[in-house]
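The structure that follows is given in the form of structure tokens.
Only one protein chain is missing from this complex, and each of the others stays in its spot.
Showing chain A:
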Amino acid sequence: MSKQLRRVSIVVLMMFVALFVSSSIIQVFSTDTLKSDSRNVRTLYDSYSAQRGEILDANGKVIAQSVPSKDVYKFQRVYADPKLYSAVTGYFTINQANPGIEGSLGDYLSGTANEQFFDNLNNIVTGKTPKGASVQLTIDRAVQKAAYDALGDNRGAVVAIDPKTGAILAMVSKPAYDPNQLAVHDTSKFFATYNALSGQKYSPLVNRAIAGDLYHPGSVFKLVVASAALESGKYTPESSFLNPARLQLPESTSFIQNAGGGTCGAGAKATIATAIKLSCNIPMAQLGAALGNQAIADQAAKFGFGQSVQIPMKSTPSIYPTGLDAPQTMLSAFGQSDDRVTPLQIAMDSAAIANGGVEMQPTLVQKIIAPDLSTIKSLTPTVFSTPISADTAAKVRDMMISSVAGGAASNATIDGVEVAGKTGTAENGPGDPYTLWFTGFAPANDPKVAVAVVVENGGGLGQDAFGNLVAAPIGKKVLEAVLNK
């Protein structure tokens, strides 16, 4: 019996050896293949629990970071100054779409971007826990805060760009929200907050700076029309148009008026320069009719209308309509009709004028820094487009300077600094509150910053408000914040 038993013992031993071998194969030798299987949700959840990189402002201060948590995701995303940066950072959820930088640079932050492949390989070999790359933004805390505070309780947005590099110095959308309340791991809790926020009439989740419902630009669009006129070679700032107090639109019984209700300065004729300085509608409408719908559309497209810009979040394309009849073209020439824009686009227009006609690609990202502190990517200023010549840019700039110095944008005046600016007061419909604008740059001769400000709902003043009253002072504070650095 013992002989058989020895043989059976050997068989049992072989069975166990088979189990030892099969477990070793699975748990040691083929783990990498198994972990990279797309159906392996454990890997997916592990990627959530890899420590996500930080988001820093231009000064290196941490805006968003992942701190250890006790649940399966191992880390909790925490936002410092959550509302101040909500339009920039977005929020990080575990299984929903992430907006803002959290979403558009999610692969770098989580460490899964292609550039990080070899780092990850190295981590597997050395057994280190993977960590995502950090993103340093171009957002300057002082400028961001100035814009945020200046907007106050108004609904609206501010975008400030360095015209020479395209670096976005501030991007604020109001009302703001607290990303900490959305970066929760409990999905039902997330949806409770999300639905509450998105269900509001003016949802804080909408980034009004780049992707809101788009705004009527009003008079800030005159900069595009003036550029088109000068670029055509047929007009100079001194080209003049009839100067009545009322102008009947062709094929229509409607009249258009200037903002104050009177003529555009004294005299039977008003120049383009005067029309920009005092923000007159009637001369611009005549200019628009003379240029034609298509010429304005071409110029608008060169500034970036019709394109989605990646900063790296994607902006909603601004719209200048084509195929307009004569009266519609005249209305569109001072930013009414079906003109629709983002504050980003208006800031880009100003930045192009400020930078001698060269429009730089706007971006929020200064640097992407690997966990070992090496730089994966850094901002290299690239030209987005050259919509106008340096000469045209200089002429439009001078008109904008006069608008601030003694015209319709006077509230943007800064002592000791030459500011170029343009206001806008866009109509939205009979009786509806105006949309208020300011765009400009400073110092005019060596611009450090170009800004666009939009305030919805007439800043709470209905139809009594105008751009110079509400938007220009906000723009001024943002410009000052940059100049005071």
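Details
One rule holds in what follows: a residue touches a chain if its C-beta (ideal position, glycine included) is under 8 Å from a C-beta of that chain, and two chains touch if they have at least 3 such contacts; residues count from 1.
Quick note on the criterion: contacts and distances are computed from a predicted model.
Missing chain, UniProt protein name: "FtsW/RodA/SpoVE family cell cycle protein", from among "Natural resistance-associated macrophage protein", "FtsW/RodA/SpoVE family cell cycle protein", "Amino acid/amide ABC transporter membrane protein 1, HAAT family" or "NADPH-dependent 2,4-dienoyl-CoA reductase, sulfur reductase". Contact with the omitted chain, checked across A:Lys35, A:Lys189 or A:Lys485, is made by A:Lys35.
Although one chain is not shown, part of chain A still touches it, namely residues 1-5, 7-9, 11-13, 15-16, 18-20, 22-24, 26-28, 30-31, 34-35, 37, 39-43, 45-46, 70, 72.
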